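The excerpt is restricted to a subset of chains, each kept in its original location.
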C-alpha cells in the first residue's frame, strides 16, 4: 500500500506505508478521491505555515472519500462496498474542550495530515486507510465519490457560516473565491443569504463563484474600486467572510460592513494591520473560524440531497502516480480551483 | 454665561456663550460637575484624534451633572432644584439606525463635544445648559453631584459589558485601568463576573481597580510577564476588555483568552497589527464597543441604589476658573484618575 509523503518543501514521494490493524469499531477503506487543500499546499511549498513546520516525513491529505473494504466486528450499519465520505476530524471526546461541545478545539485532536503536534498526525492520501466507524458517512447513489471528497471543505464553509450567527435574509460579502470561498458561497445561498457579492483578483474563481450562487462578482484586479459603492450609509453588508487571507481585504471590509456587522475571517494568514478605531466606532465583530465538527454530517446531507451542488468547484482530477503534478497545478490559483487526486488510477482525467 | 472652548491644541478659553431658548419639552440646568474624558484630552492636546480634527472652536465636555433651573411648559416629572445626571447622547430617533434600536450609530447623532460632524456639536462644559427632558435623570439624595457626573463613563463600561454577551460567572481580564477601565471593573463585579484580573502599567490606576472590585492586579511595568501564567491550557479568560488603547495589550490578549473567548476593544486607538492566525485558530471574537444609549439610565440606577460606588475613581476636583490646570492634571495618567471640573466655584478642591 502506497502513501503520498512530504519529506520537505517540494519533496513529495509515493512510498510504501503500513496499514493500521483493524479494530472492532473500525472500517478498512479503499481511498477513492482526495482533494488538495491550502494547508497541503503550504507543506508542499514551504514545509509548513506560520510557526507550524514539518519535523518528520508526513503523509498529506484530509479531504477524502472511499469505499468500505472490511468491517470491524463491533460495527453496525456499514457493509463492504459502501461508498463513504470520510471525516478527518478525530477529537479525543474527553478533554475539557470536547466536554464543552467544542471538539474542534480538542487538546488532543488527531486531524489528518497536521504537523501542529509532534509526532505529526499522518494524513489520508494513501491507497488504503483504517478509520473509526464514526468517521464514515454513507453517500447517496446520486453522488460521485469525487463530489463526496468535497464534504470536508464544504464543512469548513458551513462552520464559518454558523460562526457568523445567522445569514438568513442578509446582505453578504465574500472576499476570496478559491475552493473554500466558492463552497462557502453555495452554503450561504443554502443558508438563505438574500444577496451575495463575491470578490476576487481573478476571473476563474469568480466564474465559479457565480455558478455556486453569487448574485454579483467583482474582479478587484480589473476594477480596484468595484466595492466602493457598498460603503454608502456606513456600509451595506451585514456579514462578510474573508477567505483570501489578505489583510488588505480585511481592512477594506471594515468600511463595507454595517455598524454591528460581523466579519468572519477564515484564512490562516499571518499578521494583519487593521484600523481598530473603525472596528470600535462601528462596533464590528471580527470572528475567527477554525475547521468544523458536526457540520461534516450536514455537508454530506446537503450533497446527498442535491441541496448543494459542488461539481463546479472541481477543476482537475489527476491520477495518483502524478500527484506531484497535481500539487503544481493546485498552486496556480488563477487556473485551478479544487484539484483532486484519483487514488484508483494512474492516468490523468479532467473533471 | 461662560463656556470652556477649545480653539486649537493647548488653546483652551473660558468665554461668554449664549444660551439656547428653552423649548416646551426642555429643561434649563445649572451645570454642577463635569468630568474630563479621554476625547476631551485629545482635543486639548492634539486638536482631535484619528481623522477627526477641530475645524472651528468647540465647547468641550460631555460628562456632566446639574441642577434644574427652569422647566419647559410641556415637561412633567421635573421640578426646579432637582439634581440630575445629564446624558450627552442625542440621537435623531428617526434614521434607519435609530429604528433598528441602535441609536449609538445614529446618522444624525448630536453627542456633546464632538468634532466628528461639521459644524461640530458643542459640548456641555458651560455654566448653564438647555437640555431635552429626556436627557435628564434624577439622582438619589444619597448621591453627590460629583458622583452623578460619573454616570456617563460608567455607561460606556456597561455598554462594553453588554457587547461581551454575558460575563456572569466568567473569568475576566481588563487591560488599562484608567477611569473607563476602573468603572468597567465595578460594572463587571456587579454583572457577576466570577474572577476579575486587572492589568496596567502604573500603580495608581491598579490601586483604584482593586477598590472597584478587581480580584487580582498586575503591574506590567514591574512584572512584564505577570500575565503569562494565564496562557496555560489555551488561555484562561472567557472575556477580555482592552481599555488601554495599546495594540500590545490586544496582541497579548489573543494568547490569554480561551478558544471561543471574546475580546471587547474599547480604546479608540489607531492602527493595530495582530496575529490573525491565532484569532482564527482559537475562534476568538474581537468586538468593538462605542458609547452607549439606554445604559445611561441603568448607570444612574446602579449609582442611585449604591449598587456601584464610583467615588474611588474621582481623583481630583478643580474649580471652573482653573480648567486649564484640570486638563494638565488629567493628562498625567500616572497621577490622575477622573479629574472633574466644579462649575459652581473657582477655588480648587480635591476629592
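Annotations
The first chain written gets the first letter, and so on, giving A and B; residue counts start at 1 in each chain.
Rule of thumb we're sticking to: contacts are C-beta pairs under 8 Å (C-beta built on N, C-alpha and C of every residue); 3 or more make two chains touch, one makes a residue touch a chain.
Everything quoted here is computed from the prediction, not taken from an experiment.
The full homomeric assembly consists of 4 copies of the same chain, 2 of which are present in the displayed coordinates.
Rule of thumb we're sticking to: only the chains that are shown with their structure count from here on.
Chain centres here are Cα means. That of subunit A falls 43 Å from that of subunit B. Interface residues of subunit A facing subunit B in the complex, by the touch rule stated above, are 50, 96-97, 102, 104-105, 107, 163, 233-234, 247, 250, 259-260, 265-277, 279-290.
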